[in-house]
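For this depiction, one protein chain was excluded, whereas all remaining protein chains were kept in their positions.
The block that comes next holds chain A.
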C-alpha cells in the first residue's frame, strides 16, 4: 500500500522523502507512515537507517535527535518484527548514542524502550543497556516523560530478564537507587515504588544498600500530596499512600530504619501523619517477627498508649487500637528458639501494668481507653487473650463488688462484657484452658446480682453478659443454666421496665438453641401456666400487659425445633379461647397472639421440618376457628365475632403467609389441594374440627347482597341448606377470603392451583359486587396476586379483558365505584410489577380518573399503593414477579402525563395531580430522582404553595434529601425555597412545621456564598418558631437556627 503511494519514485525514493520531511520537522505524521511501510514489507529497518544516514552523523544535535526520534518511533511500532541480530546492532548503536549531546538523549531512551520490549534480545544485552544508562544518564535532570521512559525500560527488563538482572548483584539495586533519587512526580513515583517493591519481593540482591533503598523511598513518608484541580491523571493521595506503604512494609530488613520513623511521625501533630504511621505499622506487623520489634516495643507502646489516652479523633483511636492488636498478634505468632525470652509476655505485662489500675477508677476518663487497649491486645491471639483475661477478669469482678453504685457497676460490667465477647472469638479452641474457668463461680454471682439490681441499665448489661457467657462452652454448670433460665423468666414476667423485659426475651431466644431442655422445661411451662391462670384479683390492665409479655416471650424463645412444638400449641390454645370469651382483652389479645405466631413462623422458615410442622398445625387451626366464628348463629355473641374483625383477620394474614411462603413445592401442592376446595366447594373435612352447623360457601351469592342475578347459579343445590339468616352468614364467611389470599398469594410460582380459572372468576365477581370494602379489597388483592404470577398467554389475556370490562362498568356509575377503583389499582399494580403490556393502558385509566371530582383524591392516594411495597401480597417474599426497575419505569411512563394533566386540569382537581406526583417521587430511588430533578423542580416548587397538607408534607420530605444531595441544582432556586420554607414554618399542622424547619436546616448544605445574603432574614424568621407551642417544633428550630448562625462564621 505504501509502495503504491510512493508511485514513480519507487519505494526507496518515497522513504527518503518521508525521512526528509520528518527530520526537517515539517511532518511528524511521516513516522507512522514509515512504520507502516516496515509492517507492509516495503522496506527494512536497515534501509531506514541507511536513509537516515547523514542526518544521524549531522553536526547539528537537533538534526541527529530528529533522526533518532524517527528511528525510535518506528521501532516502537515494529519491535516485534526485529531479528535477534538486528536487535543486537541497534542496542549497541543506541548504547553508544547515550554518550551523545543531551538534546539527543530523549530519543535514544525511546529507542531503548522499544528495544526493551523485544523478545529476541540476546542474553547480556539487557544488563549492558542498564549499565550504560546508569553510567551515562543523569536521570533526574531529564523531563518527567523521559524519566518515565527509563522506569519503563527497567520494568520491562525486570519482567522478562529477571535472572540476568539478578546476575548484576547489588549493582543493579544501587543503579536504580541513583535513578530514582530525587524523583518528585507522582506518576513516576507510582512506577518507581512498584519497581522497589518488585526488587524486594522477587529477592534481588540488596547487598549493602538496604539503608539507601529505604532512604530513597521513606523520604516520601508520610505522603503529602494534593492532586491539582482537574488533574487528567487522576492520581489520588490514597494511591501514593498505598503504594508507598506496600514498599515500606514489604521486608523486615527495613524494620530497624522504619520503626523509629513511624514512632517519630506518630508523635507529630498532624493527624494524617499519625493515621498513615499507624496503618503502616499495622501492615508491618503482618510480616515482622519479634526480632524486628524487640528493640522498639517500649516506645511503640508509649506512643500507642498516648494516642488512645489523649486522642481527640476517633479515627486515630481506632487505628492505634488496630496497630496494638497487630503488634500483639505478631509477637504471638513468632516462633521462639529455646533460649530467647517470650516477648509477648513482657509486652503484655507492660500493658497490664499501665492500664490495669485505671480499671479501678470507673468514674474517670481513662477507664474506657484503658479497657479498649487491653481488649485490643487480648483480641490478638488465644495466648494474648488468655494472659490478659486471666489477669483482668478477676480484677473486674473484685472491683464490681467494691463499688456499690450502680452507675460504676455498669461501667465495670460493660468492660467485663467486652472481655467475655473476646472470649467467644477464641473460646471454642480449648475448653479446658479457658481463662474464665477459674472465675466461673464469682462471674455467675456477679451477673446474677446485676440482673437483680434495681437499675435498668445494669440489668441490661447483665442480661447481655449472661447471653455471651451462655454461648461459651463449659462455663455454665447445669444448676447455673437453670438459674439463668429462671432469672430470664422472672425478668420477662415481672421486670418493671419494658427494656429489660425485651432484652430478657432476646437473650432467651439466643440461648434456647444451646439449652433447649432447660428453656422448654422451665420457661415455656411457666409462661403457659401464666397464660392459663385467670387472675381476677389484679387489675385488668396489668393482667393484660402480663399476657402480652407471655405471648411475646413464647415467640421469642421458639428458636429451636423442639421448643416450637411446645409453644405453638400453647399459642393456638389462646386463639381458641378468644371466641369463648374467657379472656378479657378481646381483639387486641387475638392480634397479639397472631403477632407471636407470625414471629414463630419466621423463625421456623429456615428449617424445612419445622416449617411443615408449623404449616400443617397452624393453618388448619386458624381456618377452623374462623370458619366456626363465621357460622355462629347470630350477632348476639360478640366474642365469637371477634375473630372476624378486620384487625384480627389482618393480623392473621402474615401468619398464614409466613407459614406458606417457604414450603417445598410438593407439600405446598398437598396443602393447596385442600384449601382451594374448602373455599370453592365447602370441603371442611381436613379441618381439625369438622362438624359445623352449616355449609361454608363464601362465594355463594346470597339474596340480600347486591350481586344481582348473574351469580345465582352458584347457589345451586346447596341453596336449600342455607338457613334464613344466610345473607349475614355469607357476609361473615366472605371475610375469610383474606386468609385465602394470604395462602394462595404466598405460594411459590411453580405450585399449580387447582380450579384456578373458577377461583379467579369468583374473586373477580366478589371484588366488584361486595359492599363491604374489607372483603372487596381482599378479593381484589387475591386476584391481583394470582394475576401477577399467572403465566402469560391467551388465558391471562381473556381474564384481564373480562376484568377490565367489569371495572369499567363499575367505575362508570353506581354505588360500588370505590370497589371498582380498588380492583383497578390492585390489578394495575400486579401488572406494573411484571412489566405486562396492559399495565400502561390501566395506568392511563388511573391518570384519567385523577380529574374525577369524586374519586380523584382516592386515585391520588392510590399512587402510593402502586409504588410502595405492599406488606401482604405482591412482594418478593411471597414469590411475586417483581422487576427491579419497575419504579423507574413507572416514573418514566407516568410522570410526563401527570405533569401534562396538572397543567390541563381545572383548579378543583390540580391538587390530585400534585399528590399523585409526590407519591411517585417519594418512592423513587434518590439517584434517579436527582437526575430527573431539573425537569420537575418547578412543579415541586408549585406544590409547596398547594394548600393540601398531604401534598405539602410529601413535597417537603421529597425536597429535604435533594437539598443534601443535589445542592448545586437547588441553589438556583434558593430565593423561592427560602421564602416557601419560611412560610410553611407557621403552618397549622405540626408535622409540616417540623418538615419545613428540617428543610431550612438542609438549606445550609447549599454553597455558602449563595446562602449568605439570606442569613439575617432566616435567622430573624426562625426566632418565631423558637417560641412555638410544640416542643418538637422548637427542637428543629433550634437546630436549624444554630446551623444558620454558623454559616460563614469562623470555626464552623
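Simple rule for what comes next: a contact is a pair of C-beta atoms (placed from the backbone, for glycine too) under 8 Å apart; a residue touches a chain by one contact, two chains touch by 3 or more; residues count from 1.
Note that contacts and distances are computed from a predicted model.
According to UniProt, the chain absent from the figure is "Cytosolic iron-sulfur assembly component 2B", selected among "DET1- and DDB1-associated protein 1 domain-containing protein", "Cytosolic iron-sulfur assembly component 2B", "Tubulin delta chain" or "FAD-dependent oxidoreductase domain-containing protein 1". Touch with the chain that is not drawn comes from one residue among A:608, A:990 or A:1012, which is A:990. When the missing chain is restored to the complex, the residue among A:49, A:263, A:366 or A:437 that touches it is A:366.
Among the residues A:54, A:310 or A:805, only A:310 touches the chain that is left out of the figure.
As for the chain not pictured, it touches chain A at residues 269, 309-313, 358, 361, 363-366, 407, 989-990, 1023, 1026-1027, 1029-1032, 1034-1035, 1038, 1041-1042, 1045-1046, 1049-1052.
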